[in-house]
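A single protein chain has been omitted; all remaining protein chains appear in their positions.
Chains here go by letter, A and B, matching the order in which they are written, and residues are numbered from 1 within each.
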Amino acid sequence: MQEQEAPAFTEESDIAVTVNGHHYERRVPVRLLLSDFLRHELHLTGTHIGCEHGVCGCFTVLLIGDAVRSCLMLAVQAESMAITTIEGMAGTNSDLHPIQQAFMEKHGLQCGFCTPGIIMSVHAMLHDKPDPTDEEIRHELSGNICRCTGYQNIVEAVKLAAERLRVSQSEMEMD
Amino acid sequence: MATRWFGAPVQRIEDPRLLRGRGSYVDDFDLPEMLHAAFLRSTHARARIVNIDVSTARALPGVHLVLTAADLGELLEPSPLLVPHHALTQPRTQLPLAQDEVHYVGETVAMVVADDRYIAEDALDLIDVEYEPLPVVHSLEVAVAQNAPLVHADVPGNVAAHLVQTVGDPDAVFATAPHVIRESFVVDRGAAMPMECRGVVARWDSHEGSLTCWISTQGPIPIRNGLAAIFKLPEHKVRVTAPDVGGGFGTKIMMFYPEEILTPFAAIQLGRPVKWIEDRREHFISANQERSQLHEVEYAFDDQGILLAVRDKFLHDTGAYTPYGIIVPIITACTLPGPYRLKNYYSEFTVLYTNKVPVSPYRGAGRPHAVFVMERIMDAIARELHLDRAEVRSRNFIQPDEFPWDVGLVYQDGGPTKYDSGDYQAGLDKLKTLLDYDNFPVMQAEARKQGRYLGLGIGCYVEGTGIGPYEGAQVRVESDGRVFASTGITTQGQAHFTTFAQIVADQLGVEPKDVLVTTGDTQAFNWGMGTYASRAATVAGSAMYLAAAKVREKTKQVAADLFEASPDDIELADGKVFVRDAPHRALTLGQVAISANPLRYAYGENARKLMSMKLAGPRPGPALPPERGGPGLEASEFYSPPHASFASGIHGAIIEVDAKTGMVTFIKYAAVHDCGKVINPVVVEGQVHGGVAQGIGGAFFERLVYNDEGQIINASFMDYLLPTAAEVPPIAVDHVETPSPLNPLGVKGAGEAGVIPVPALFASAIDDALSAYGVRIREMPLHPNRLFELLQEQQGR
Partner (left out) sequence: MKPPRFQYAAPRLLDEALTLLDQYREDVKILAGGQSLVPLLNMRLAGPSYIVDINHISELQYIEPEDGYLAIGATVRQRQVERSALVQEQLPMLVEAVQHIGHMQIRNRGTVVGSIAHADPAAELPALLTCLNGEVLVQSANSERVIKAEEFFTGYLSTALEAGEMLTEVRFPWIPPQAGWAFMEFARRSGDYALVGAAAVLTPALDDRCMVAHIAYLGIAGAPVRAHAVEDVLVGTMLDDATLDSAAEIARTVVSEDMSDVHATTEYRRVLTAELTRRVLKAAWERRQP
């Protein structure tokens, strides 16, 4: 059997990532967490760090549309992937995304620290479940902890956002 | 004056920024040349430090500084005692870095500053500390035992403080009372756990000799004052700002946490900005905790269920130090009487040191404990006399015509515990409606037939809020008509940027969105305390009102001169200023601001407009008459409340207990609260929701578990269980409004309210659900395992 040439071990790596539609190339330590890469390398400080052990959800970003915990990923693992963070949610004309708008209207945030993670999770959730019940919303959001709101207004905001997204989706389909 | 904005559910002004992820929390600050700190913390709850070897850590590439106590020089002083008290005879506060002994797991032992946090943590791993473990005081029971080990060698019996307060003549009443019951109650440790941990960024500018710090704190002004004193700088050369803060709940009000002194110290030493961001593991072992008390209670009542007297002796666990004095147990003692006519009351507490994380207020600050005890008493009276629980409370309530009601104790602010207003029966009536209280027995009986255990619990509280000593505010109109307002208190999500804008907008006839509010920056406002104890809206809000009212008066005076009218005939509306019957001939607020400053020239559009209006020229005499109170439309005012104002509330819940497993689910939760006049009802409800969620956590999910070595064995979010959206039920909220006569707005505090009655009502509901077994809950927090054990004990009888 031919000897395979195994790839070398490194402590630094070059990565190319797309974040919110922008392409970035950087050299990073392999142990750098994705959350730190986004926050301090790319200065996208909207994603917050609450626990660094994968429970609080503050650091939720979308990896090719799926909600993931950026504190549980190494930056090198995002190589050639597309990431969306909270900074990518509002449109280019800087209107708020319907989810953000609904949160504002329903007082779905207080200190705002968990909010970006929640909005990313909601975005992913509504993509899979466009018409969730209260119970489904609460279950799907159980991976995002909020210490300020008691979740009540968050649930209301999600329902409002879901309704508006469904309306605009059906309007688009009618065109 | 009609108010358009006060009381309106105005949408939050600060939200778009936060929703876009453009908040500025302390970790978001990236300064050029910035270095990163990490702290080595004690791994023993009590030990002698035999030796610390930092040589390997110092040599690690990327490390700029390693400090131990030996390197601190004059800085090696215990931090100030925040609230001294005559009963606190043995206060102890922490050194920035432990010197010869450590007193709790998590105490700071060394500091590393490096190129980044990763390297700093590598360096921590290279620091070698030799400890000689000593016997650990890991609980209150151990602390009070005969021959207990000493947390501090020079504090006999581990007693930090002892306070007795007596109202009336309880002994006489107990001697003749028809019914006397004696019980013990336990409340155990929990923590605030804001989503954002602590953090400090410090920058020293050697050219200007100025120190700037961004700190995730609830009280930057006291910190600024302290840092100025420690580093011997003029106060105006030190700026401390609390930027966006991701939750505080009491844990972030300190002067000082060691890191708040050492990070600036490192910045000064190194001549480069230094950042320290606490991680969650550190937070578990070094951010202040609370909630641990043991109560021995005796209560006397008559055949009608009237509570005659209470004796409450309790032990309070302050952890290894008393950084916040004895505020928490004082509040417990003063809160216990609650909404009831208690004229004979003996309160005695002893504050004990333990080798655990130090204790300072956490949302509720001693009130949940007191309410737990008193509400258990009320339920016991009902059970003993076979009376309805709500009826017993009604019979004991202070009535609306009995205010002001003097409880007879000295409150945490040194003033009387004197309820200013309230209507507790109205609250109970509303709660009963929300819960469909009268029909519940039917629902309960139906469920029992199906083998299900439903229970209803209620909990009432009175909460001292709005304490002094004072707060201040400045309001200023600029020449473009925008209004700026600043105050010394801080914001951690309470919407001050909106609620204070509402207050100012009403006075100046503008919209809240035109008022830019700044909180928590010592450079923007220099005097005050901070946000804690449910006082910001009451005290700072009142100051904001007074300052805005002053600006309104000035505006009227300036406009009166310009229009040659009487100030009483001047109106402010829609950003304009005019004589009442001549709105077409209006000036903008900005133009009046220009006119109010004899120095300021009007440019362009403003100049044309002012010329064309043919306004009265300046009168003879000084350009700036003394009675005007200064140029421009600007005023600073302070408000100092005579004493606390007393909010109140009553919550209730219907739960289901699975008797086979001890698991509990909420079926319904209702909260009725009274915080006097309400500035923004949506904001207040949000505060109640959040408080209830923390209360539910503190009743059934969150418990900090220390082992015999003083180690927290569940120091992560996997094992310290914060309630998620799936565990917190929908919360129905209703209001009662009894304005406070003590401040110009008539408001009372609302920040802590939600959390206060939850343990009490949870116990009440469980007792009710499991009444067939005679279960009586006397401890908080509970968890299913423990509930199951208690149920088994009863079933075994």
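Side notes on the structure shown:
Simple rule for what comes next: a contact is a pair of C-beta atoms (placed from the backbone, for glycine too) under 8 Å apart; a residue touches a chain by one contact, two chains touch by 3 or more.
This one's a predicted model, so the numbers in the text were calculated from it and none came from an experiment.
Note on the undisplayed chain: of the listed residues B:59, B:76 or B:718, the one touching it is B:718. For chain A, the residues in touch with the chain missing from this view are 4-11, 13, 30-31, 33, 36, 52-54, 57, 60, 63, 66-69, 71-74, 76-77, 79, 121, 124-125, 138-140, 142-143. For chain B, the residues touching the chain absent from view are 117-118, 121-122, 125, 279-281, 660-663, 701, 705, 713-714, 716, 718-719, 721, 723-724, 726-727, 783-785, 788-789.
Everything below uses one rule, namely that only the chains that are shown with their structure count from here on.
Between the CA-based centres of chain A and chain B the separation comes to 31 Å, rounded to the whole angstrom.
Of all the residues in chain B, the ones that touch chain A in their complex are 11-12, 14-16, 18-25, 27-28, 30, 118, 192-197, 244-247, 249, 277, 279-280, 492-495, 682-683, 685-694, 716-718, 722, 724-728, 730-731, 754. Across the interface of their complex, chain B is touched by residues 29, 31-32, 39-40, 43-53, 55-56, 58, 85-87, 89-90, 96, 100, 103-105, 107, 109-116, 119, 134, 137-139, 141-155 of chain A.
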